[in-house]
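Just one protein chain is left out here, and the rest sit where they should.
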Amino acid sequence: MSVSISPGRVRSEFVKKIKELSGETLQLCYQCGMCSGNCPMASNMDLSPRQIIELARLGLEEEIANSKTVWICASCLACTVICPRGFDLSRLMEAIRLLTLRKRIDYVRPEEIPVKERGELPQIAMVSGLRKFSG
Amino acid sequence: MRLAYYPGCTLKTKARNLEEPAIASLEALGFELEEIPRWNCCGAVHSLADDDLIHQVAPVRNLIRVKEQGKDVVVTLCSFCLNTLKRANLLMKDDAEKRNTLNSFMDEEIDYSGEVRVLHLLEVLRDEIGWEALAQEVKFPLRNLKLAPYYGCTLLRPREVAIDSVENPTILREFLKALGATPVEFPESTRCCGSYQIVSSPDSISGYAWDILSSALSHGAEALVLTCPLCDYDLGQGQKELVKRHNGFKGMPLFYFTQLLALALGLDPQVCHFELNRGSPESLLRENGLLP
Partner (left out) sequence: MSAKKKDKSSAETMVKKEREVSKAKLIPVHIMGKRYDVPEGLTLMKAMEYAGYKFIRGCGCRGGTCGACGTIYRKPGDYRLQVALACQKTIEPDMHITQIPFFPANRAHYEFADLTSAPEEVFKLYPELFRCVACNACTKACPQGIEVMDAVSALKQGNITVAAQIGFECIQCGLCTSRCFGELVQYHMFQLARRIYGARITPRAEHLIEMTKAIDEGRFDNTLEKLRHMSEEELKELYRKREEEPVTAGEDWRPKDKTYL
């Protein structure tokens, strides 16, 4: 797989926006991979949490957009508490999700939740699912 | 002693078996939970975006309700609510700019700057009552039932709102010992059950459930002790699939910690609403003489 990295990409609007939305210093990460190791959802992710940070700060927007990783994240903060550099990866995941959601592209739409589930799911599930996955 | 109480939406309908035994148990211990008036849904999750303030309004409004009552402490049973209320509280305390914006947005409410403390029921049991005192109130010790404490994620993460140590929590262990049960520690007790992924990727939930339940089983647990209604739902739903998929797995009974509290204190089992539990814990209790 060939990837093109350039200063232009690193200083792109995408990276600026990610930094703004997350409020995190992307440069903190030294790619140790503790986050990926602690993430309970990692086995279902195509790109690991560690890879997401690296792609994000390199401005590789397309690669991230093609990945389902941020939508598999459950904001459980296992990554956040284990990071030796104090980087809050959950905020990066949210920032990436918001870039899509704020373009009015929902990941979950209320009307697509099966009717039976709407009646059975505890309210915290409905509220949190719609908060994280709909704009 | 009266404590301001924030129930959260789920407890009134889907998790009556978490709330009712809690209220009854606290009454037996001399505490009255006073629901704050006009509370609204806390929003369930904390918004992680720096510029997003609208999603802080819901939890902050509830904290304002507590302040309006002249109370400086509020107790909650729902792990999601605890997490969201506490994190919103910290935001109001620490971030002056956001605090001002939120206060002026909610111009119909009084100003708030983090005056209220948010507590989980387990903290009240540990700090206001104490494990020794609790043990003395126990009328029907739990016959050394091997119970695995399962915390999930929202009670212990992020560090700033954790009710116990993030890496090595002991609060549920102490709780279970006080009730006369045998706590069974297992490595996945703080592993996320999948949370709201039940809405977007319901098929993935059984995999997460297996990671947790198989670990608890292999460490000798007879049942899991839960604190959160979403963990209950996810593990319960996940189990249905696992029973089909894994030969020999008969399902793991799931309890809310408040149900065990009520049982041990000798209250009428009806208040526990075991019929709402997933994984049929009644048979386990009957085998051990804890239910008629």
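For reference, chains read A and B in written order, and residue numbers begin at 1 within each chain.
Just so it is clear, contacts are C-beta pairs under 8 Å (C-beta built on N, C-alpha and C of every residue); 3 or more make two chains touch, one makes a residue touch a chain.
The model shown is predicted, which means the values in this text are computed figures rather than measured ones.
*Asks:* In the full complex, which of A:K16, A:K68, A:R85 or A:R118 touches the chain missing from this view?
*Replies:* Final answer for the missing-chain contact: A:R118.
*Asks:* Quickly run down the residues of chain B that touch the omitted chain.
*Replies:* 7, 9, 12-13, 38-41, 43, 54-55, 57-58, 61, 106, 108
*Asks:* Just checking the interface: what residues of chain A touch the absent partner chain?
*Replies:* Touching the chain left out of view, chain A contributes residues 110-111, 113, 115, 118-120, 123, 126-127, 130-131, 134.
Criterion: only the chains that are shown with their structure count from here on.
*Asks:* Chain A to chain B: how many Å between their CA centres?
*Replies:* Roughly 26 Å, centre to centre.
*Asks:* Please output the residues of chain B touching chain A within their complex, sorted ascending.
*Replies:* Chain B reaches chain A through residues 8-10, 13-15, 41, 43-45, 47-52, 55, 78, 80-81, 153, 157-159, 166, 191-192, 194-202, 204, 207-208, 211, 229-230, 232-233.
*Asks:* Could you list, by residue number, the parts of chain A that touch chain B in their complex?
*Replies:* Going by the criterion above, the answer is residues 20-23, 40-41, 43-44, 71-72, 74-78, 80-81, 88, 90-91, 93-95, 98, 107-108, 113, 117, 121-133.
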